[in-house]
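One protein chain is absent from this view; the other protein chains keep their places.
Per-chain residue numbering starts at 1, and chain names A and B are given in the order in which the chains are listed.
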Amino acid sequence: MRNSKLAVFTAVLAASGASWAMAADKTKINFWTWAPPAPVVDKAVAAFEKANPSIDVNVTFLESTAYQDRLPLALSSGDPVDVAAVQTSSMVKLVKDYLEPLPELYDQYGTAPIDKQLAPKALDQAKLLSSDGKLYIAPMGTLGSVVAYYNLDLMKQLGLTVPKDRAELAAFVKTIKAKRPDLVPVAFTGANWFLDEISDTIIEQGAPGWFNKLRYNKGGKFDGPDFKAGFDATVGLYKDGIFGKDTLDLDYGRAVELFQQGNVVMFLQGTWEMGALSAPFRKTNGLKLNNVTVSPLPVMVDGGKPAIRSFIEVGLSVPKNSKHKAEAMKFIQFMTTGDGVGQWGDTLFVVPSMQGYKLPNDIFSSEQSAKDYGVVADLLLNASSDRNNVSDFSNVVGDAIIKSITSGTPTDEQAKYLQGEWDSGRYSNAL
Amino acid sequence: MPNPKSIIHRLRPREAALFFGPLALVFAVYYFFSTGFLLYASVQRISMALVNGRWVGLQNFKLLLGDPRFLTAFVNNIVFACVSVAAALTVGFFIAVTLSATYRAKTLLYMVFLLPALMPLSLVASVFRTMLETRFGAVNLFLNDVGLGWMAQSWLIDPTFAYGVVIILFVYIIGLPILYYTANLSTINTSLIESAVIDGAGTWRLFVEILFPIMKGTHRTIIVSTLLTSFRAFDIVFFSTGGGPSGATEITGTYVYNFSTTGTNVGYGSAAAVATLLVTLVLSGLHMRFARKDEQR
Partner (left out) sequence: MNPSHDFLYRRRHERFAMTAFLVVLAALWAIPLIAAVARGFAFNGVQNFIDVLTQNIGGVSLLRTYLNSFVIAIIHALVVVSVSALAGYGFTFFEFRGKEALYHLVLIFMAVPLTSILIPLFFITREANLRDTLVGVALPEAAMTLPFGVLLVRNYAESLPRTLIEAALIDGASHRRVFLDIFVPLSRPALINLGALSIMWSLQDFLLPSLFLTDVTQTTAAQAVLRFKEVLGATPTGIGRYNASLVLLAVPALLVVLFGLRFITQGLTAGSVKE
């Protein structure tokens, strides 16, 4: 009997001692995210903890697809999450019921109202995602696609300049094939979703705002002249040998690999690969290719203008049942408009949403890449359409493009087919 | 063998629970509940989060049967299955028999054929995929090096070649049928062969008229297991062509998979899963009906 009483007493003492110790300890907040890459997140978090010694940040980092399942589950199960990064897709609608509306939080704990801190367009896109017009996420930045990256050293060797339109691109490719047949003139992943991205970008060049009309049900159609023009242009690039059919079996990683190894002159991807232009980023990741620049996709339709579709990425939010909302707010401000931006800004994976942000000068290794970056960043922040993809449907569009390229299926047939699929209810646009 | 029903044991509740309980539990959870769940989801339009579903009746099924890609996937399943079976019964049989008559390096040769079938198929298919890249894949590079550059093709981009690649992959993994045959070959009553040889039978006749028929039981097992494997063969297609280009090599597995992950219309995916499930269950049932008939004969 005595022993058990002693045991209980000791346990109580220990417990109260523990809780007292915890009270004197720091505040611990849980941060869930999938992006930017883990080392960058760790760097930013370390900087935050240094600037805020009373706050400890516990990071749960998951890879993107896993994150799509895990975060909604964690929130719906009531797991302790204080700052949740939300993917700027249907995920926002999915989890918004668990999140605290931000304007009020900013007014309560922030240093300034949210609309004074972040770019208006970014905030508009954020509100769009929740479909109730309320703001639940603070976007870190904006990214978009498709842009072209160039190996400037190879271009100098071959006496080439950045092509601005289809004709220049055709000459560009011809020169490379003649002088250096061992190089791949233009490389990118032949995955179906990326071909859809290329086609959408080309459509925007000729008919700005088309994608928004389609996506937000404002009358955009597949079975219409704007889409068909872009589709034709994309397939035509392969027909005329400007894009090589032999690159269709490259996947994302292989295309990056080939570009980095210097086998490719022009590489197409989204703006999230812009880290290749940043000297600090290259150093951290051991990228050897150091004379790279970026430019909007050459204009492929007559009378078109350079275009990009862009959208916010990585929206930071505060779950309703967080017990440390003040600290969470501190962290969010740090990451979106505070010193944290400098921590991840040099990865260039997004253009920060912070109002009035200026990139430090030492990031770029040449005047040209700094200038070119400015052009792309500008285009991103003023894009004609949102890169708000219906991802399962982009696979279908991409497959239709591939089919036309490999088997010659006529554009009209594909356009009708795609319109039928879009309206069918098989895909998540119907949800 | 003594009469198997010599003593009949009645099944009392306690024993039923002990011996069949675990099985029943696993089945109830993973098979019966799953089927019910699929049926429930397939009549809705719903996302992976499984909230806010909208009832749509049989619309998903109508859409499914009206999708040429699903029908293609289904046909592909059957084609790949038939090819696998045919290859197993011919090439596999030949390899097993010849192996059994070889002296030197038998184990090594055996390993070579068997290994691909026992490795993770994701691995095998990935290796093939990298080797078959048009521009930088080992196959085309090799062909170029030996002056056969004209033979280099877009193996993964051209729908016909991609189809061929998948078929080759299915043949590549007939290690298991070879295993079966080898195991059974060692149990054959050799007197049959000896008498045939004494009678003057040539090799071809030995193969076709004696060895092949003797292994009827094994043939049947192989047909069943190969058919089953090919219907379950997701990794092979997914990692080599991904069902591409543009659905040319799609199988029901990759089709269902595409609609079974986040951000998709899971109601529709469930309908596809139900359809596939139904077909496999029917096939399985048919096979069992025939097997029973065979035994009773």
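Here is the rule we use: contacts are C-beta pairs under 8 Å (C-beta built on N, C-alpha and C of every residue); 3 or more make two chains touch, one makes a residue touch a chain.
Quantities reported herein were computed from a predicted structural model and do not represent experimental measurements.
Across B:43, B:63 or B:121, the single residue that touches the chain missing here is B:121. Residue B:112 is the one among B:71, B:112 or B:208 that touches the chain missing from this view. The chain not shown here is touched by just one of A:260, A:353, A:369 or A:428, and that residue is A:260.
In the full complex, subunit B makes contact with the omitted chain through residues 1-2, 4-11, 15-16, 18-23, 26-27, 29-31, 33-35, 37-38, 41, 48, 50, 91, 95, 97-103, 106, 109, 111-116, 118-124, 126-128, 130-131, 138, 172, 176, 179-180, 182-187, 190, 193-194, 197, 203, 206, 217-218, 220-221, 228, 231-232, 234-235, 239, 252-254, 256-257, 260, 266, 269-270, 273-274, 276-277, 280-281, 283-285, 288, 291.
Panel shows subunit A; residues 38, 62-63, 66, 69-70, 73, 253-254, 256-257, 260-261, 286-288 of it touch the chain omitted from the view.
In this section, only the chains that are shown with their structure count from here on.
Remark: subunit A and subunit B have CA centroids separated by 39 Å (rounded to whole angstrom). Within the complex formed with subunit B, the subunit A residues making contact are 65, 68-69, 72, 89-90, 94, 184, 190, 192, 244-250, 254, 258, 391-392, 395, 399-400, 402-403, 406-407, 424-428, 430-431. Chain contact summary for the complex, subunit B toward subunit A: residues 45-49, 56, 59-60, 63, 67, 132-136, 154-159, 244-247, 258-259, 261-265, 268.
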